[in-house]
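Only one protein chain is missing; all other protein chains are in place.
Order as written gives the chain letters A and B; numbering starts at 1 within each chain.
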Amino acid sequence: MAFSGALTITDLDDFLTPSQACIIPVRGSVPGKQDDGSTEIQIDDSNTYYEVSTYPTSSAGPSSGSAKALGKKALEKAEINLNDCLACSGCITSTESMLITLQSHNEVLSFISESASSTTAVKTPVLSISPQTLASLSTSYASSSSTPPIPLLILLRRIRYFMATSQNGKWRTWDTTFARHLSLRETVAEFQERRQWSAKGKEVAWDSSSPEPGPLPVLASACPGWVCYAEKAQGDMLPLLSQTRSSQAVMGGLVKTWWAKMMDLSPSDIYHVTAMPCYDKKLEASRSDFYSAAYSTRDVDCVLTTGELDLLLSELGFNPFTPSPEEHMTELDATSLAGSPWPELLNHPGSSSGSYLASIIDLVAASHPSPTRLVTREIRDSTDNVEYLLEEVSSGEIIFKGIKCYGFRNLQNLVRKVGKETGLVKSVRTSSKLSAALAARRRKSRMARGGEITSTPTPIDSDAESLTVPAVKDEKKVDFVEVMACPSGCVNGGGQMKPVSSVARKVLDEEGYERPLPDDGTDLGMTVDSGIEKLPEDSHEGTRWSTKDWVAKVEAVYWNGLPTPPPSPKADPVDLTVQRGKTESEKHKLADELAHQVINDVTGNDAAARWEFLRTRFRKVEGDVLSNGGLTHEAVKW
Amino acid sequence: MSSSRPLDNVNPTIFAPTSASSSSRRPKNARALLWNDALDNYELDSSEEEREEIDSQEIFDLLRSITDPEHPVSLEQLRVVNPEDIHVAGNRVLVWLTPTIPHCSMSTLIGLSLRVRLLRALPPRFRVDIRIKPGTHQSEHAVNKQLNDKERVQAALENQHLLQVVEGCLATASQRGMPSLEVKAEEEQGSKPAARGTMPWVA
């Protein structure tokens, strides 16, 4: 199977290694015994297993010939699907083959070829592309052809035009920014709920059919790598996760619920493919919350990474540099193949990973009665770990503290910090002895610093309790964290395109290690003979997938390649680059109106329905249920 | 329900076991027969028995009745361990292990079982090296390296799940090719004979 160059096991595992056994056999339900009549298992021609009672059941009349009347009961097949695996601490990260076969560009290719040969009605195909994917593709195309990057809107429309041809199966191709718009609005709403709910101190009962709001701080949950890690390794953190659906999950609902209704299609008649910067989006799409039992369909049927979309497009013969007839249109018919039912490529300033924190800051600043000022502080000079403090200008009081936290390392510290602040994670054993020891230490260090103890000295024994609370007590606690598992966030996702230039310059040495070719190609003598390998520049954790320069390029294309045409009714082609930003607020207004309409169309005024449409749940994955597990490969690995 | 992964080797060749024991020293030293099975005895007698010679047949007897992790048959019956593949010199023991199929993922587990058995049964002065017989496993070198890493072995023995599987394999080890003897020994200790024929983790 041809994988994208991006795919390795380490890409998939997001730093999680498989634990011991597949636990599905253990969790499989054991049907309750109804009577003691002995039974045996039979298998029929079609490989169906039946449990057959050796005594005729009393209800079975002699004339009855049905299997049921003979006490024959078809047994349910035990199936282990991706969703089981998602809910498991076990082996998902090592069974990448399952992911690849269920959700691969080959799957999409075979869908296209089946549709082409089929005479009966086929599913309506929809392709939803994330803006990070477009930025990565555009950067990659530009690098390999030494041309300026194609603006994202143009690229989106060229892909749309190409995929809409009947030879390719008449796809609808959209971007996911309107879905993100809905997700951001809901994130803001949820934050407000939770903030007010915390302020009330829970003395008031939650008066709604939807679940009670969670506590503060809110940790963004749009990154499926982080969600996966939290569910497996940080179960105590789950109540803090934002319950708002990610843009992919909202997109799924939009397409399969709202758009399907609009087009008078059944959700199961739509084949919905998304293109995402990250492998873990495949896992997200497989979550049970995004499955409709009524229609036996998922909100997203198949997730491709950027690399896989690139493979798909190139196998279909897509040339990104071929202009499409409609790429400069300013308004497109919402229902035609060439159009979009919602605004295209909405710009959300903030971060290239979804701007969740920026949206919250805007809300808090806008709703505060007096002017505020935003102060940012890079922790340890890292752009992946930044504190955002919103200060009231007049008093200097900090009214909001947000953190942008990207990458596994920063995530570790976040978990420790938030765990301490909230008391959710018991990392420190707080015995009275310890607190005394800590107090003594703190006292000593304060003395050492010049002994300015202004407050009355706290007696060690009597007030040990308060002393165990670390120094952050007097500091503002965190309100919201934009968490992403990848360093540099989604533009640097594991499924993104690899740097074009540096790949070509590297070779593998005899031990399989990457080594840059020396410029003159000859002077290898010294380093090879002594067995010393000078490393390529990009060996930092911060640049896990690719070089820093490459990520910076993608980031730049992400922001600069988002020119949006004015929504004016004029059909004249406009110079997209100069129009950028002018009508952004108008676009957002339109998007807001449409968002209202969509939510109203889908959920009416029903809070519970609204919750289901825009929110989701997280479950702690228990790892320690291996006692009777099957003899799996994982079980005996050591 | 299908609770387990498919067996690596669905249909292994099973060979008739050799006679219970051909060790020349067996008859004259019945106590050694229960060496591991009465480790305490060994401790008591260690001074008197300081340098008792142990030959390859003795090692084979310790290993032959270990049960295969996938099948209710002994390693001897599967010819995973063979008397001629065991070598002893001084305090060093070399055991060649022959997996039934070249991609057997159970090889590390079988190797671990052998190691644990010898760790428990042999006097501590012995150093054991276990090797996959050349050409019988597609990743023999990797398996060899892992089997001879004492830190990995120690960690594996602290993995309760894995240990349970190993104990299952070793439950029959004290038969030493002589099932009846094992039963008798078990009876003496008042415990139930180990269930033979079915391994609890194989559906």
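One rule holds in what follows: contacts are C-beta pairs under 8 Å (C-beta built on N, C-alpha and C of every residue); 3 or more make two chains touch, one makes a residue touch a chain.
Please note the rule applied: contacts and distances are computed from a predicted model.
Visitor: From the list "Late endosomal/lysosomal adaptor and MAPK and MTOR activator 4", "Trafficking protein particle complex subunit", "Probable cytosolic iron-sulfur protein assembly protein 1" or "Ataxin 2 SM domain-containing protein", give the UniProt name belonging to the chain omitted from this structure.
Guide: The correct option from "Late endosomal/lysosomal adaptor and MAPK and MTOR activator 4", "Trafficking protein particle complex subunit", "Probable cytosolic iron-sulfur protein assembly protein 1" or "Ataxin 2 SM domain-containing protein" is "Probable cytosolic iron-sulfur protein assembly protein 1", the UniProt name of the unshown chain.
Visitor: Give the labels of the shown chains that the missing chain contacts, considering the complete complex.
Guide: Answer for the hidden chain's contacts among shown chains: A, B.
Visitor: With the missing chain put back, one of A:W197, A:F408 or A:W611 would touch it. Which one?
Guide: A:F408
Visitor: Which chain A residues touch the hidden chain?
Guide: Contact residues on chain A toward the absent chain are 10, 15-17, 380, 382, 408-409, 412-413, 416, 427-429, 431, 433-434, 436-438, 440-442, 444-445, 470-471, 511, 513, 529-535, 539-542, 548.
Visitor: For review purposes, identify every residue of chain B that touches the missing chain, sorted by number.
Guide: Missing-chain contacts on chain B: residues 87-92, 94, 123-125, 127, 129, 131, 140-142, 144-145, 148-152, 154-155, 158.
The working rule: only the chains that are shown with their structure count from here on.
Visitor: Using the touch rule from the top, collect the residues of chain B that touch chain A in their complex.
Guide: Contact set of chain B toward chain A: 1-5, 69-70, 105-106, 108-109, 112, 146, 152, 155-156, 159, 161-162, 165, 201-203.
Visitor: Help me check something: in the complex, which residues belonging to chain A touch chain B?
Guide: These residues of chain A touch chain B: 20-22, 25, 28, 75, 77-78, 626-633, 635-638.
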